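With one protein chain removed, the remaining protein chains of the complex are shown where they sit.
Letters are used for the chains, namely A, B and C, taken in the order the chains are written, and counting of residues starts over at 1 for each.
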Amino acid sequence: MTTTPSASIKVGIVGATGYTGVELLRLLAQHPHAEVKAVTSRQESGRCVSDMFPSLRGHLKIAFTSPDDARLDECDVVFFATPHGVAMNEARQLLDKGVKVIDLAADFRLQNLDAFRHWYKQDHACPDVLHEAVYGLVELNREQIRHARVVGNPGCYPVTVITGLLPLLEKNLIDTQHIIADCKSGVSGAGRNATQSLLFAEVSDSFKAYGVSGHRHHPEITEKLTAIAGADIGLTFVPHLVPMVRGMFSTIYARIRPEAMDQDFQAVFEERYKDEPFIDVLPAGSLPETRFVRGSNYVRLAVQRPGNGDQLIILVTQDNLVKGAAGQAVQNMNLMFGLDETAGLTQLALIP
Amino acid sequence: MTTTPSASIKVGIVGATGYTGVELLRLLAQHPHAEVKAVTSRQESGRCVSDMFPSLRGHLKIAFTSPDDARLDECDVVFFATPHGVAMNEARQLLDKGVKVIDLAADFRLQNLDAFRHWYKQDHACPDVLHEAVYGLVELNREQIRHARVVGNPGCYPVTVITGLLPLLEKNLIDTQHIIADCKSGVSGAGRNATQSLLFAEVSDSFKAYGVSGHRHHPEITEKLTAIAGADIGLTFVPHLVPMVRGMFSTIYARIRPEAMDQDFQAVFEERYKDEPFIDVLPAGSLPETRFVRGSNYVRLAVQRPGNGDQLIILVTQDNLVKGAAGQAVQNMNLMFGLDETAGLTQLALIP
Amino acid sequence: MTTTPSASIKVGIVGATGYTGVELLRLLAQHPHAEVKAVTSRQESGRCVSDMFPSLRGHLKIAFTSPDDARLDECDVVFFATPHGVAMNEARQLLDKGVKVIDLAADFRLQNLDAFRHWYKQDHACPDVLHEAVYGLVELNREQIRHARVVGNPGCYPVTVITGLLPLLEKNLIDTQHIIADCKSGVSGAGRNATQSLLFAEVSDSFKAYGVSGHRHHPEITEKLTAIAGADIGLTFVPHLVPMVRGMFSTIYARIRPEAMDQDFQAVFEERYKDEPFIDVLPAGSLPETRFVRGSNYVRLAVQRPGNGDQLIILVTQDNLVKGAAGQAVQNMNLMFGLDETAGLTQLALIP
Partner (left out) sequence: MTTTPSASIKVGIVGATGYTGVELLRLLAQHPHAEVKAVTSRQESGRCVSDMFPSLRGHLKIAFTSPDDARLDECDVVFFATPHGVAMNEARQLLDKGVKVIDLAADFRLQNLDAFRHWYKQDHACPDVLHEAVYGLVELNREQIRHARVVGNPGCYPVTVITGLLPLLEKNLIDTQHIIADCKSGVSGAGRNATQSLLFAEVSDSFKAYGVSGHRHHPEITEKLTAIAGADIGLTFVPHLVPMVRGMFSTIYARIRPEAMDQDFQAVFEERYKDEPFIDVLPAGSLPETRFVRGSNYVRLAVQRPGNGDQLIILVTQDNLVKGAAGQAVQNMNLMFGLDETAGLTQLALIP
């Protein structure tokens, strides 16, 4: 533990002009034990952050700094809210100065170097750092995260699919060969770059699937599920785009193993997550809605077994920008610095 | 054939104050060979239809009539855009007067009387009429529809699931025991009654599943698929609500039978639907979006087989109010009166 | 001051099943010095509040109580998030027990009894209580609110129009006879009752005006502006409905008086609001957007004077459920109990 709660953690953010970045700023500006010391952007250098995001006016008096001028090495922790491939080129240097690193992109998610190369079209720049990096899904790796210097924050889809299957795989209750994850994401998950297919007039009042033939989160999910199950995983993963800003909904279909037909699956989930502050297993028969996690760090999920048959349906909701990105990253930071895990993450969902 | 194309078909509509009703009015007001003669509503009796729906101003000069006063027996065909249970109480009388009946509710969809009673909470009022009724999915029953006096227009979900599986089941290419249909519907599918859960502020910017433990379209789909396959069907069906007005997207997961692994599934679909005017099999690799059918009578679908494995994914889109309701009903009418099947149904989708 | 910050204020809420109610619950559940002791609802009596609003799960362990059983007289303050006409029938009894009252409906907004009768179709039940009641727009009546026993929380539109005109009227800078307020509100402002015209499929992807011939907030705005200006007010007020959940945008057109043509209007607004914690005068040339106040208690506004002419345009944004309702109510409570005015109200807007 490098910092006591009474002192503020000095935070740097690389690349805070996108949605995960501004969400980090929202959470950290209200965090009781953190202080944003540097926010870098080459393009916006010198511009007041709250000029770009007026929602921060009065709460964050800091300007964007050029990466060359930012004293990131004076921070306690640096978050990378950048495109894939940035963090891995800067992590080594920060670690050497004693600065911890949390990457919200994919550089430290996949341990399989071939898979990384295949899906991200580049060689990994620092396999040794990757080797020590911890996959930052708190419910999976809490203890390792406490001692980690580098954390790879999970992708948004993986958070929902892994938390939705974890209790079942740990207890070997389902057929691991025929899992289907039909996932739906709000548009903010696709980022803030100007892209024709993400224009309001393209997305609104429509629904589509994408990445059916292959999506980068597929190998990430599979790698983690395989480790949990200790067995090969056969996963069909279809992401869809929902005309909403925030929110992710994963409908997971798992076949119950013959030996497990007598299980009380509601109890399995409740037992597994009973001490988790941010996993909310809804009462039996519930149907979650993404609005009930909007702006909060919760995963709220429900288990359904229609007709008491062999098909289990797990319905998982989260805010893709909070538990699916910035909130999880702050939760990781809290653990890495010995803080209360929930510090700065107690906002309630905004409904309606 | 009771009417030649040169004369207009005289149409009556019972219950045109909801979304399928006004969609029928939109299509029929522009139909080259139909004329709306009566629109009934007890509550709105005497009110000009275009006063409730100003979109019809200048195109439909007719007032709502009380059901008691409407001369429906002078019509050639009567559409029921009413709650379940209305049409079956009025069909016999109309048929006796030589008037054909197209029901957009569920009264003439299920041949299984027990299933009807179970799901619609009432005994069927006219099993004999039901017996002669034809299920109005044109792609399934075109010839019978031509000669039908009573047509049960299919539910919106069934249209997508059945058209998405028809080519596969007819050729016995998939495991019929483990089919999953993950379906997503726009909000107009839930009707126009004042309902808290359908308020804009409840639905907007959110996503949810519903009816997971049981939905009325499940037995309808199963009954029809069973007849097609000539085998028992094991179907998991999960409907979801999308924050959009119109549109339906069904993601169907089917396991390829070992004997069928060498099939060219794209060709199977193209061949089956090559003469269908309203089923559009998109080119291999396509990803449909609901906006490309908005306001049109098309089903546009695509077949995907990730990694050339044993899991087939069929992506089906339609406008739930057109091909999923009023458009299909007009297509049925066209067939029943010997008209060109596409008459009045050639509007292009409205994008953006 | 009846309560010191170290002890929690005991809060009762009458009618928390609507949008202002659940927003009050969100704010109070996170408030450092308040505790919700009773939430009444006749219909939902016995049901856990977080069962209706799962967003509150884990943060509010209380059930709805029947109004007859709730011990509201043991609270320090009672909020009424009820339809118009409820609070005025219960206020006297609570006051007699030493309980303060904050009404989020209209019972204590208008001092003119005739106007109240005309617009709310009922006689006022307690003119004497009304007489002592303070209009709870903090920026107008901060000192009176500190000492008030009864506060009439302002309507959502009035907050924007009054804060947008206050600096101008106080200094007599505009023509008071020809003010135009073209206001736009998100749909949550219309409440949570099941209403056909508020269904998603009616509201989405459309825009309309309403209440053009007369709206209840018109007399409220006029009464307050008249008092501020010390002169008759001629106001044209047109509310519109925007297909969004939260947010209010008022575009106010005021004619500059000939004597005031040399004024620096930006400076006038900045000076007037420089000590206001929740009024944010944006830099000259800014264009506010409602999303930058979503979920926060801010009014953010800008002043524009195209071509340096005689027409001033004031653009005012707020979240109609926060500063326009529940947030303002909590701000009033803070003042009434000697707390820091911003306690429990420091959440940042949720963007995107």
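Note that a contact is a pair of C-beta atoms (placed from the backbone, for glycine too) under 8 Å apart; a residue touches a chain by one contact, two chains touch by 3 or more.
Keep in mind that what you see is a predicted model, and the values were worked out from it rather than measured.
Enquirer: Which residue from B:42, B:57, B:71 or B:131 sits in contact with the chain not drawn here?
Expert: Selected residue, touching the omitted chain: B:57.
Enquirer: Which candidate, C:88, C:198 or C:245, sits in contact with the chain we can't see?
Expert: Only one of C:88, C:198 or C:245 touches the chain omitted from view, namely C:245.
Enquirer: Out of C:82, C:290 or C:332, which residue would touch the omitted chain in the full complex?
Expert: C:290
Enquirer: Footprint of the hidden chain on chain B, which residues?
Expert: Chain B touches the missing chain through residues 19, 22, 26, 29-30, 53-59, 188, 192, 204-205, 245-246, 280, 282, 286, 288-289, 291-296, 300, 321, 346-352.
Enquirer: For chain A, which residues touch the unseen chain?
Expert: 19, 186-188, 192-196, 198-205, 243-245
Enquirer: Can you list, in ascending order, the chain C residues touching the missing chain?
Expert: Answer for chain C: residues 178, 180, 182, 184, 186, 201-202, 204-210, 212-214, 236, 238, 240, 242-247, 249, 251, 253, 255, 285, 287-291, 294, 304, 306, 311, 313, 315, 352 touch the chain left out.
Operating definition for what follows: only the chains that are shown with their structure count from here on.
Enquirer: For chain B and chain C, let me know how many angstrom lie between their CA-based centres, rounded off.
Expert: That gives a centre separation of 46 Å.
Enquirer: Roughly how far is chain A from chain B, going centre to centre by Cα mean, in whole Å?
Expert: Spacing between the chain centres: roughly 40 Å.
Enquirer: Can you list the chain A residues in contact with two or more other chains?
Expert: Within chain A, residues 204-205, 245-246, 288-289, 291, 294, 352 contact more than one other chain.
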